[in-house]
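Below: the structure, in structure tokens.
The other protein chains are all here in position, but one chain of the complex has been omitted.
Going by the order they are written in, the chains are A, B, C and D; count residues from 1 in each one.
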Amino acid sequence: MSLLSVRNLVIDYDRTRALDGASLEVAQGETVGLVGESGSGKSTLGSAAGRLLPRAARRTEGEVLVAGEPVFDLPDGRLRHLRRRHLGFVFQDPIGSLDPTMRVGAQLRLVLGRGGDVRFHLGRVRLDDPRVLRAYPHQLSGGMAQRVAIAMAMATSPDLLVADEPTAALDSQVREEVSNMIFSLAAEAGTSILWLSHDLPAVARRCDRVAVMYGGRVVESGPAREVLGNPAHPYTAALAGSAPAAAAHGVRLEPVPGRPPVLTGPSPGCAFAPRCAFAEERCEHERPAPVRVRDQDVLCHRAAGLRLGPSQQEEVKA
Amino acid sequence: MLELDDVTVTFAAGPPFRRIRLDAMRHVSLSVGEGETLGLVGESGSGKTTTSRVALGLQRPTAGTVRFDGRPFPRRRRELAGRMQAVLQHPHWSLNPRMRVGQSVAEPLDVLGRTDGNAVTEMLEHVGLSADFAGRYPHELSGGQRQRVSIARALVTRPGFLVFDEAVSALDVSVQVQILNLIKDLQAEYGFSALFISHDLGAVRYVADRIAVMRAGEVVETADTRTFYTAPAHEYSKQLLEAL
Amino acid sequence: MRLLMWWSGRALSSAATLLGVSVLIFAAVRLMPGGFAETVLGPFATAEQKAELAARYGLDQPVFMQYGHWLGAVAGGDFGISMISRQPVGAELLARLPVTAELTVLAVAASVLLGVPLGVLTAVRARPTGGGGLGRLVSGLGVSVPEFVLGSLVVFVFSRYTLGLEVGSWIPLTQDPAANLATMILPAAVLSVFSISVTARTTRDAVMGVLVEPYVTAAVGRGESPWFIVRHHVLRNAATPVVTLVGTTTAYLLGGALIVEHVFNLPGVGSYLVQAVGRRDYAVVQAGVLLAAGVFIVMNVLIDLLVGAIDPRLGVMAGRRS
Amino acid sequence: ATGTTTTPAPAAQETAAPGFLAVADQALAKGGTLNLQVHIDSGAATGYDPQLADVATTWQLLSLSYETLVTVGPDFGVQPLLAEKWDTPDDKTYVFHLRKGVTFSNGREMTADDVVGSLKRLLASKSVWAGQLGPVEEITKDGDGKVRVTLKEPYTPFLAALANVPAAILPMKEIDDKSVDPATTLLGTGPYVVENHRQDVSWTFKRNDAYWNQGKPAADTLNITIAPEEAARIAALQNGGAALATLGNVDSETMLAGAKDVKVVTQATTDFYYLMLNSLKPGSKLADPKVRQAIGIALDTQQIADVALGGKGKPTAITPAGLPGACDPAALPSAARSLDEAKQLLAEAGAQNLSFTLTIFNTEPAPAVAQVIQQNLQQAGITVKIEQLDEASWSGKVYGKAPAEFDAAMSWFAGYADPGMVTKWWNPETAGFNAGFMKPDPELSKLIDAANQQPQDRAKALADVCARADADAQMIPLVTRPSTVAYRADALSPSLYATEGYGNVLRLVADARVKKPQ
Partner (left out) sequence: MRKLDRLSIGGLACLAVLVLFALGSLAGAGGDPDAIVGPRLQPPGPGWWLGTDNLGRSVLPRVMEGVGTTLLLSSIAVLVTAVLSAAFGILAGYRGGYLNELVMRLVEVLYSFPAIVLAILVAAVLGPGQTAALAGIVLVTIPLMTRLVRAAAVAVSQRDYVTSAVISGARLPRVLLRHVLPNVAGTIAVQGTYALSVGIAVEGGLSFLGFGVQPPQASLGVLIQQGGTYMIAAPWLILGPGVVLVAAILAINVVGDGLRDRLEPRETRSLT
């Protein structure tokens, strides 16, 4: 049974539908990268895993199971137990996620409880420095602060760590260091990771599986190399093909034409249809059901019939 | 277009007396030619943002001179209206929370007294946002959407000089490419100059003609893009490229 | 060293404020119509009598000279002589200060002990639709009942019916602390109603601001209980505006104390000041206002220190970063 | 419109001896502490000097320690005090036989020198009261224990004037050798000595054990709390914090109705409210006697008494209503004339749309009186704008400049104990304080003096004064000012006169018996 199971989750804000029937499974010990267009609902999905959404968000449909427990229907006490024992979160803003009025040591002590060994946990993120213990968050660099946050999230050896762009605010070297730390700590503790990121190469390198979101749904998921190297969904293909870092100098990259959708209600068909080179009539008004293509689960009417590469897209002649 | 000559910026932090002096920029000389994009890279805290503030005339250098269009900055900022624009680093505070997206994007036009009927929606669509975003408030946007709005605002008046400070780092790659392409296209169309600041060497390579590397307030290397990526001269540049 | 600099900066600006207050109050009492000679000597006084009185208190000198003399004396700790009681003003104020101080301290304590929990509670329960209606009503009610109404009501009810607490009598703290407290509770309660509400409201705002901070979400994500989060993360971070408010409400409370003292007939600084204004007892008015300003300034320095201790980013020792 | 009055039935008033509201129960044990509350403290630049005191509250407090040669009894009869008796060999001479065994509170016996010295000091002082003693020619010691005062002319109010605190007998020996400054020390022959005074907070008086009147005072200690706020005094009465308190509101009786054991009594006083019309302000219509008369006619003093004073006051002429020999306000010429006549007078004076400002102080019931006046005058087409000032601003405006800048103002006079005393204030040349807004009327001044020099047929003489003042109308008497006192019947058995000439509630406090010694 999977550790995290998101089933047909629909989350609505005042005038936006952030998730439109997203489904995702994360198994014990697995690392899953969640990528996708900005605004596609990654953060919303990540927060939903711990029911950490703002009050303006409404769950309209679907459910989220963590270790078999329905997160949205749990009484408060059980929910807290779940968060405490089974879940860990790391957010994008490293300094912001630490209490600015408390010394780092005190915060860790608070999280670890009486018997906790603060130095040990800081040592695990290579910060065993008394000066760090006495520092206030604003006196730390972004990388150091993020490592403290990781130490706090990993202190209880959770089953699942949700990391929402934990390295986006850091510069490239620090970024690498921090990512390494998260993955090695998680491997040690047998923690599953849900890694929300824009950094496709990093996701490809580090994650077992990748889930791609588009328009509030997970449109493709499967083994990382497969999904990014051999995409089954046209959007994944477009995404994978457009990393600037990959392009040689002077080459013009072709982005996905058109604009990302903004949903206000359920999308009538495939949300990607208006921008899809392969869209056909039914894509417009029939919601695609999940299909299995190779090792991937895909939401696309035409997935089975397409052969797509990360940089070139071609239609398989039947 | 823009010339920084031996610019030093020193910040004094803390209360008077025992102030901590900190050189955010040390003897920096840079120039951005007409129609050229200069990429500025370097680690966090190396002085990139400070450089851009000097370039925008928001920060007076402690030493050194700045010339924009061959002249020092005019005393009245107003004379530069519409000539320069910037996309600033923090998406969270880049938009006035009391103004609808449409109003924010239209503001630089208003300042110039131009009211261009479709310019706003057109520009929003260029950055991948549909016209109905014009009626939204910033808190209803995701991080990437906000970033795109500030880009739209910066580009709407087609200024001669632009600063992009981490303009695309909050965006996913496909949108990133879209924006980078937009920048390139507009540059091809009317030839503005730009200072493009980013951690992301890939993105910099994609848009920049020349690249400057900063470290601890100093420019350690300036080279054109191809040379930089193939044969970096400075040790630090090599380190940077390895991480890519 | 830095601390020393900070202190001297504060001292300088405090001195500037005090100087401003002294000029303003000095000018104000002299601009008030109705000379003190008429007030004190009565309608039958002759011109010579008035002149003689004015000369006795130096009121016949040019105003600038008067101000200079007064300021010099005050700097030397001499607040002058009350023209009514002919007692030194300093001693008289000092004798009355404990009452006002006690009243204010009790009221501040009440606003913190009741206002803060009320504010936290309504914030934690707030809905996105601008809810927390009951809390808003309660704190709204607090600001809408003026002290003099509440005071008169309380005075009447408690004197008419035996309800355990005395009104209309005052016992010095030094004489019998318990009895003193019993006589001060009601006035302090009346005085604090307004500030409790304002404190609750400010707290609610501050807490709501803190609740959306990422570190609170992080703590929620760690599975901490609401009260644990409130205690360890929210209170400290929401404290700055609340503490600042408490500091500034002292000024308001000092003013409110004046009305409450009047209604409950407590021999405090406030009622003394009102009477002095009424009789144009210049020295007393000047000294009283200066005292209030002094208290206010000291209070604000303390608040700044406290805020610095609570939030290291704002502390005296913290460097500035943009 | 006229208002009717709801006067509560005087059930609360004890049936006491004639002239008394209450008489202390002599059967009760002496001793104990008496807690009193009054609304205002004495407070004068002149300190405690009784001769210079000019405010009723100060008289009241000083009367606990100082005594005069004579005093006023119930119904204003002059009675012996420090003088056992006096002779009047002719209508210009008074010989006072001093009481023996009277000592000051420092133990020294009072002598005739003290009396002579005190009175001479008073006459030489700038005290207002110096004028009230009349045309004194000479004060001499007449052997041991006797003092002779000779007047230049007969002066009827002389004895009544001696009965008030400014004529108190001071320890002249100590004052002359400068060992005592009466401005800072109270040293008199009275029943109490001051133990402590905190300005505007409280007084503590202890009984004078050497008091000449054996058996008095009854209470050992008097604690007097100054409570400016009426609510606080009412509270103290209700919860027993005070055994007796003065009250300012005319409806106090209603408000304390139902409070257990609290008795509210209204002491009639000879004090009265009056209206000042500034006839010296340049260009003012009020300079015209016709206009002023019209105002006098339009005023409905009965309504003022009923509405503004809740029926507790009485209309009065310039001789305070209630004093023996005072004139009947209903017999005044203006009382007989109608509103139409008032309007006509205004028309004659060319002042049909008369409008002026009435400056009052903000202590109740002055604002209430002013508002009724405003309503009254509106009937005659006169617009009154009320300007309510704090007392200091008020006195600044009314007395501060000559000629004064106000249009009309309102105040009250202490009525004293003889109908002729207060009439003197209608002569600005002797009064002084009103010279800034009042033209002397020689005719009126002559009548005033005549009435005070004429022991025979005084009523007729006073009636002439009243009529003349009514026509002059620069100062228009309105209504008498009641004084309300409340006490705890379970804690105190007080003696109180039914009427007071000098506004002294504490006059008989030495008789009061404390019921529960505390």
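As a convention for this text, contacts are C-beta pairs under 8 Å (C-beta built on N, C-alpha and C of every residue); 3 or more make two chains touch, one makes a residue touch a chain.
It should be emphasised that the depicted structure is a prediction, and the values quoted were computed from it without experimental measurement.
Colleague: In the intact complex, which of the depicted chains does the undisplayed chain touch?
Modeller: Taking every chain of the complex into account, the missing one touches A, B, C, D.
Colleague: Looking at C:Glu38, C:Glu102 or C:Glu147, which residue reaches the missing chain?
Modeller: Only one listed residue reaches the unshown chain, and that is C:Glu147.
Colleague: If the hidden chain were put back, which of B:Ser46, B:Ser104, B:Ser142 or B:Ser174 would touch it?
Modeller: Residue touching the absent chain, from the options given: B:Ser104.
Colleague: Taking the full complex into account, find the residue in D:Asp114, D:Asp271 or D:Asp390 that is in contact with the omitted chain.
Modeller: Residue touching the absent chain, from the options given: D:Asp390.
Colleague: For the chain that got dropped from the picture, name the residues of subunit C it touches.
Modeller: So the residues of subunit C touching the unseen chain are 13, 16-18, 20-21, 24-25, 28-29, 31-33, 124, 126-131, 133, 136-137, 139-141, 143-149, 152-153, 156, 160, 194, 198, 201, 205, 208-209, 211-212, 216-217, 220, 226, 229-230, 248, 251-252, 254-259, 262, 270, 273-274, 277, 288-289, 292-293, 296-297, 322.
Colleague: List the subunit B residues touching the unshown chain?
Modeller: That gives, for subunit B, the contact residues 56, 58, 77-86, 88-90, 93-99, 104, 107-108, 111-112, 137, 139, 150, 153-154, 157.
Colleague: Considering the entire assembly, which residues of subunit D contact the chain that has been omitted?
Modeller: Touching the missing chain: residues 1, 3-6, 230-231, 249, 251, 254-255, 257-258, 303, 307-308, 310, 362-363, 367-368, 370-372, 374-375, 385-390, 392-393.
Here is the rule we go by: only the chains that are shown with their structure count from here on.
Colleague: Which chain pair shares more contacting C-beta pairs: A-B, or C-D?
Modeller: Pair with the higher count of C-beta contacts: C-D.
Colleague: Give, as an integer number of Å, the spacing between the C-alpha centres of subunit B and subunit A.
Modeller: So the centre of subunit A lies 29 Å away from the centre of subunit B.
Colleague: Would you mind pulling out the distance in Å between where the CA atoms of subunit C average out and where those of subunit D do?
Modeller: Going by mean C-alpha positions, subunit C sits 41 Å from subunit D.
Colleague: Once you find the CA centre of subunit A and the CA centre of subunit C, what distance in Å lies between them?
Modeller: Distance between chain centres: 53 Å.
Colleague: Two or more other chains touching the same residue: where does that happen in subunit A?
Modeller: none
Colleague: Hey, what residues on subunit D touch two or more of the other chains?
Modeller: Touching at least two other chains: none.
Colleague: Can you list the subunit A residues touching subunit C in their complex?
Modeller: 50, 52, 54-56, 79-85, 87-89, 91, 93, 96-102, 110-111, 136, 138, 149, 152-153, 156
Colleague: Per the contact definition, I'd like the list of subunit B residues that touch subunit A in the complex.
Modeller: 43-45, 125, 128-130, 132-133, 140-145, 147, 169-178, 180-181, 184, 199-203, 205-206, 225-226, 229, 239-240, 243-244
Colleague: Any idea which subunit A residues touch subunit B in the complex?
Modeller: Within the complex, subunit A touches subunit B at residues 13-16, 35-39, 43, 92, 141-142, 168, 170-176, 198, 200, 238-239, 242-247, 249, 252-256, 259-260, 262.
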